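The complex appears here minus one protein chain, its other protein chains still in place.
Entry: chain A
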Amino acid sequence: MEKIHLPQSKIKELQAVCKEHDNDSGELINILHAAQEIFGYLPREVQEIVASELHIPVSRVYGVVTFYSFFTMTPKGKYPISVCLGTACYVRGAEKVLDEFQRQLEIKVGETTLDGLFSLDCLRCVGACGLAPVVTIGGKVYGRITPEKVRDILSEYYIREE
């Protein structure tokens, strides 16, 4: 496994979070949430730090990380795309939208594009069923998406990057 260089400032931030939780192993899930917030994802190195701060085996941390789908070990893209697959979105064709994103970006759900720009995930209901099917990119919500609109949405971001 390739080693990742973690910035010292972020390591310190994580250690401070652990301390705030009294380095209590019972707080593991809360600490992992905070860690994912700090680093964007939970690579092996981050899990090792959490384990050593909480004095628990890293196997236990890894077990929890792989159990909950919220936690991820792959870095998210600069623009994380989430396609809602809640009931309302689903019946209005969200799956076709998701397929189109996968085709256009050439990645599968849970993956990140090679240039690091986009990652693709699905989620369950963002509470905007009136706009179904809904896609969120970063903090922005897109409503009534059809497969035909996917290319236009992506080019917004490509243009921004240029």
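Everything below uses one rule, namely that a residue touches a chain if its C-beta (ideal position, glycine included) is under 8 Å from a C-beta of that chain, and two chains touch if they have at least 3 such contacts; residues count from 1.
In this text, contacts and distances are computed from a predicted model.
Undergrad: Given the options "DNA utilization protein GntX", "Sulfonate ABC transporter ATP-binding protein", "Phosphate transport system permease protein PstA" or "NADP-reducing hydrogenase subunit HndD", say which is the protein name UniProt records for the missing chain.
TA: So, among "DNA utilization protein GntX", "Sulfonate ABC transporter ATP-binding protein", "Phosphate transport system permease protein PstA" or "NADP-reducing hydrogenase subunit HndD", the name matching the hidden chain's UniProt entry is "NADP-reducing hydrogenase subunit HndD".
Undergrad: Which of A:L6, A:I29 or A:C129 sits in contact with the chain that's absent?
TA: A:L6
Undergrad: Looking at the whole complex, which of A:G63, A:G116 or A:G138 touches the chain that is not displayed?
TA: A:G63
Undergrad: May I ask you to list the residues on chain A that touch the chain which is not drawn?
TA: Residues of chain A in touch with the missing chain: 1, 3, 5-6, 8, 11, 44-45, 47-49, 52, 56-63, 66-67.
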